[in-house]
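Then we have chain A:
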Amino acid sequence: MSSIAIKGVKKAYAKNAVVHGVDLEIATGEFIVILGPSGCGKSTLLRMIAGLEDISGGEIWIDGKLVNKMEPRARGCAMVFQNYALYPHMTVAENIGYALKVAGVPKAERMKRVAATAKVVGLEAFLDRRPAALSGGQRQRVAMGRAIVREPKVFLFDEPLSNLDAKLRVAMRAEIRRLHRRLGATSVFVTHDQTEAMTLGDRLVVMNGGRIEQVGTPAEVYNRPATRFVANFVGSPSMNLMEGSIDRHGVFVYDEQRRIPLPGAIDARLVGHKVTLGVRAEAARLVAAGTPGSLPATVDFIEELGAGRVVHTDFDGLSFAVALSDPAAFETGDTVGVMIDPADVHLFSAESGARINALAQLPPVPVAS
Partner candidate 1 sequence: DKTKIDFWFGNSGDIAKRVQEQCERFNASQADYEVVCTSQGTYDASLQNTIAAFRAGQQPTIAQVSDAGTLDIMLSGAYYPANKLMTDMGYTVDWKDYFSGIASYYATSKGEMYSFPFNSSTALLYWNKDAFAKIGKDHAPATWEEAAADFKALKAAGYACPLGFNISRDEVWQLGEQFMAVHGEPVATKKNGYEGLDAELTFNKGKWVQFVKDLKGWYDNGEAAIKSKETGQTFVEAFANGDCQVILTSVGDHGNIGRTAKEGMNWDVAMLPVYEGTQRKSSFVGGASLWVLTGKSDAEYKGAAAFFDFIAKPEEALTWSTVTGYIPVRNSGFEYLNEQGFYGKAPYKGRELAISSLTASPADDAAPHGIRLGGLLQIRQEISNGLQAIFIKNEDVQASLDTAADRGNQILRKFEQTYSGKTLP
Partner candidate 2 sequence: MVERTPIFNAICQIVLFIGLLTVLLPFVIVIVAATHDIRAVNTVPMSMVPGSELFTNLHEAWVRADLGRKLLNSFLFAGTVAAGKVLLSSMAAFAIVYFRFPGRMLMFWLIFITLMLPLEVRIVPTYAVAANALAPFQAILNITGITWLIQTVSGLQVKLEWGLLNSYTGLILPLVATATGTFLYRQFYLTVPDELAEAAKMDGSGPVRFFVDILFPLSKPNMIALFTIMFVWSWNQYLWPMLITTDPNFGIAVTQLKHLIPSEFGLPDWNVAMAGTLIIMAPPLIVVILMQRWFVRGLISTEK
């Protein structure tokens, strides 16, 4: 049974629509990550689930109950806020225990549950401190503790890691993951950081401009992006995208010099149509300039990543990134050849941005210059 069902949910602020009819089913115990750029309506959706925002249209069901008109406290959700929203004048113990206190849980029982929660989030030693005397990571843990203590059916996270520094973010990610495994509660996690999304989610929901672009496992989303937007948004460096059209020979034409053969037979209806071609940086290879089948480019600059490097090349103004795991044999300014395996090519309709599915699944075909 699904834990949360979102049916055609819409949101408008004074006629200004920001969520345009979202449908989503979340299974019990699932960890769902909502990913999307700033302003796309992620928080709004999450807050509608929480009950902090009125729903302008559609229905939200939690555990089989229609909650559209239900108060936040009645919905059985707990929320972790981006800035944690800890009560600054309360100690850690009081922060964690506040929901229980409001619910009228007797003091002894409350203290027991707070202590148990503190153990889960590793804050036993800090129960008497105020939030101001905690580090960022510890505050984050208090926010988690506050959510856990109520034993909610659903956890809602609104970018809970974005205020932490890079190193800590990675560590907390692992911790959230572990916690989820342990508690097994349905979780909805909002972020605009794709690494976070990839590493955390059982499934990702990629949103853009108030609409869902794709729902799928991290691997699906990465390997078969449903839209050009998803292709561009997920993955670092971003997928290389080129605008062009398909000619009669089943070749993608970017300009006269740069033609990329496409795998398999082309649906006749696509010929002459504008499409976007995408190639992941790690799917392309760099070869010596002039290698047959390669496209000529110059090395713009090289990003050293330690474990690898990204070579940014330049196709007459269009930049194209190639990820290498071996040390680069090239320097800035060198002319090189970029090799693209047709099997690794993604095609999107230039018009709608939707994936053109047929192509990538066909067997590769030898490259013609």
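Odds and ends about this structure:
Following the convention adopted for this analysis, a contact is a pair of C-beta atoms (placed from the backbone, for glycine too) under 8 Å apart; a residue touches a chain by one contact, two chains touch by 3 or more; residues count from 1.
The candidates came about this way: all candidates are chains of the complex that A comes from, given by their letters.
Note that the coordinates shown come from a computational prediction; the quantities given were computed from them, not determined experimentally.
Within this complex, chain A is touched by candidate 2 out of 1 or 2.
The part of chain A that touches candidate 2 in the complex is made up of residues 47, 50-52, 71-73, 77-79, 81-83, 85-89, 98-99, 102-103, 146, 150.
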